[in-house]
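Left out: one protein chain. Kept in place: all the others.
Labels run A and B following the written order; every chain starts at residue 1.
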Amino acid sequence: MRLPIAFAAAAAFAAALAVPAFAADSVKIGALYPLTGNSAPAGQAAKAAVELGVEIVNAAHPELKGLPLADSAGLPNLGGAKIDVIHVDHQGDPSVGQQQTLRLITQEHVAALLGVYHSSVALTATAVAERYGVPFVVGDSVAANITQRGFKWTFRVTPIATDFAAAYTEFLKQMKTIGKKVDSIAILNENTDYGTSVGGSIAEAARKGGFDVQQIVYNAKSTDVSAQVLQLKEKKPDVAIFVGYTADEILYMKTLRDLDYMPSMIIGDDAGFSDPSFIPAVGDLAQGVLDRSAWAVGAPGSVTFAINEMYKARTGRDLDDTSGRWMQALLVLADAINRAGSTDPAKIQQALQETDLKPAQLMMGYRGVKFDAAGQNILASTYLIQLQGKAYKAVWPETRATAQLQWPMTGWK
Amino acid sequence: MRWGWLALAAMLLAYPWLVAGSASGAFLQDMGALVLLAAIGAAAWNVLGGYAGQISVGHAMFFGAGAYMPLLVYQHWQLPPLLGMPLGVAASLVVAIIIGFPTFRLSGHYFSMATIAVAELVRIVVGNWDFLGAAIGLQGPATARGWYDFVFRSAVPYYYLFLGVLALLLLVTWQMQRSRLGYYLRAVRAGERAARSLGVPVRRYKLYALMLSAGFTSLAGSLYALKTGFVDPDSGLGILVSVQMIIIAALGGAGTLLGPLLGAMILVPLQTATNTWLGGSGSGLTYIVYGGVIVLIARFEPGGLVELWHRQATARLMRRGEARHAA
Partner (left out) sequence: MILLQVVVGGLLLGAVYALFSSGLTLIWGMMNFINFAHGEFVMLGMYAALLAVLWIGGGPVVFGLAAALGLFLLGVIVYFALIREVMRGPMLAQILSTFGLALLLRYAAFWIFSPNFITLPHTALAGTINLAGILISIPQLVAGLAAAVLATLMHVALMRTAVGSQLRAVAEDRTAAMLMGIRPDRMQALAWGLAAASAGIAGALMAISFPFSPAVGETFALTAFVVVTLGGFGSVPGAMLAGLIVGLIQALSAYWFGPIYKDVVVYGLFVALLWLRPQGLLGTA
């Protein structure tokens, strides 16, 4: 008797799952985020950014000059068809990512996919897309090997760990040439895959650049970081680079102040420093810190300022770099679908390969969007922004600077 | 009773073919494979936790050993992951023996706590060891070099592979249940002190159960690695991996033969459905449902669905008996 019950229950679920969603005359895209689990804050912010991107494409926004597809409603080459994003939570679990990607492709018949945040999930999800021949645009997962597997259907818009490392090294070398004391660097990275891969890349690049590098690895969910700060205080590096998430970075700033230690400059590697809760929590302690970002709000009247206002209206917070990269990825994908003029994945893949966007057409500060044979955007770049007052301002490279770089940082003094 | 088994076997064998025609065929086949994989893990845990009554909340370490080994031999030496499976089993058995001896001195909650602590230690050590991928994890072959890489586009080959392993495990469990090992384990579960005083070599047989359980859990981990192609400390050694095995076994009925399979058949589609319907909103409802299900099982039906069925069957028999009396 138990068998029929089990069978019936399973069959009911299967039947319920087997009904795909439908919206007429639209282009379906699947997006995978970590909406629960430890990265939920980033995932949810990213989802809001993607939704804003969709709104920009689907409705007419002529005030966003230069942004492809902004001034028309929908996709012109597909008769004004709207983009319909199916949002999926992968829970930070590579197996769920794999399963849901499969579902999006075979059940929902999406034309393309967007994701993923966690590099671990990106690896399994893009593999499914590769097997089924559906384009997958990666907005912000930075592990190098995502685009090193010889895949033809994966496209990554964001810069990767080695790009950041190169940017920091170049910046620090430049500082040295103009006479600032930059001989020793300490890198404090948390020990999950983000911190480990980025921290490692920075250490390698900095050592090659001739700096004396120390790497301090710490536990991501620490309740107390005084030991690390005391180590810093003892070793007195000229520059400290932090690679970690929001809670860690807030904690670090507070502990630095409490233990009264401030290096000449602190550089935050995006993530925690860019999180909207960072400035309200420790902005007054962190005056002059540098942050790595490809997003700057810009002056009123600019396209980026307008986008930020729209995002603020939706979520109550400023757009952060990570979420901005997701939105940019969506816009790139939408542009490619439009150029393809079809929802056929193979045509979209070709359009993506032919992408050649100029900086004026982007909301992020990349030098453009152009994919190489491995699917990596070779014009991805980043710049450094500095916390001056209540907001970050772009200070490096000079070509993008909107404010003067202050060195050393003033911190809480 | 025999036709019940045949019907079950037939249904399981035919499932991929039955759903192939539907609009979501590929997805349902994939889910079928995941159900079987979950059932293997739960059934393996069941040997120690259900039959012997030793609630280990650290089985992730065996699962992880099984998941890491195949991907390790691939990542470092480009060997087919399959070759790593026996290594995974061997590693699990070694860990089981090292852990088992001291830990079995503890009982009840203390034993469970110890298993959690050891599993967490393993996770932290692996997460900081570069050779094992540290926090970044290990990757399997992205595209197949041949059938031996077990990288399939369709879920159907995985489905039948998992079905075969599950059948083997259930057969072994059934044999164990009827053997002396099973007999002693039941005694231990009922009352360890009493069993010892009756001459049952408690320590040794608990160890046998642990080794059997660890070995099969390791196989579950290896099969997971083959299918997913990736493992890292969280997905292979995290505490939720252990908890999932326990929940599934408990839902179906810990200590029963088909309990784990039953639990998997209900819980895995439930989790997928809640994530599919509720997950996109990001409200966390998926986990509220999961936590809620766990609490409900613990509070109202700790014996699982099998127990529920038995009670109803008994009630039905009694009613039939009364009716016969009255007549």
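The criterion applied here is as follows: a contact is a pair of C-beta atoms (placed from the backbone, for glycine too) under 8 Å apart; a residue touches a chain by one contact, two chains touch by 3 or more.
If you're wondering where the values come from, they're calculated on a predicted model, not measured in any experiment.
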What are the shown chains that the omitted chain is in contact with?
A, B
Missing-chain contact among B:Ala90, B:Leu270 or B:Val293 belongs to B:Val293
Touching the left-out chain: which of A:Lys65, A:Lys152, A:Lys181 or A:Lys221?
A:Lys221
Listed residues A:Asp258, A:Asp372 or A:Glu398, member touching the removed chain:
A:Asp258
Interface residues of chain B (partner: the chain not displayed):
49, 53, 55, 57, 102-103, 105-106, 108-110, 112-114, 117-118, 120-121, 124-125, 128, 243, 246-247, 250, 254, 283-285, 287-288, 290-299, 302-303
Hidden partner sits against chain A at residues 36-38, 40-41, 44, 191, 216-219, 221-228, 230-231, 233-234, 246-247, 250-251, 254, 257-260, 275-277, 280-281
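Here is the rule we go by: only the chains that are shown with their structure count from here on.
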Please output the residues of chain A touching chain B within their complex, sorted ascending.
1-3, 5-7, 9-10, 13-14, 16-18, 20, 33, 35-36, 40, 43-44, 47, 86-89, 91-96, 98-100, 102-103, 106-107, 119-120, 123-124, 127, 130-132, 143, 145, 149-151, 191-193, 195-197, 217
Provide the residue numbers of chain B that touch chain A in the complex, in ascending order.
4, 7-8, 11, 19, 22-28, 30-31, 34-35, 127-128, 134-137, 139, 142-143, 153, 155, 224, 228-232, 234-235, 258, 262, 265-266, 269-270, 272-273, 275-276, 279-282, 284, 286-287, 305-306, 309, 312-313
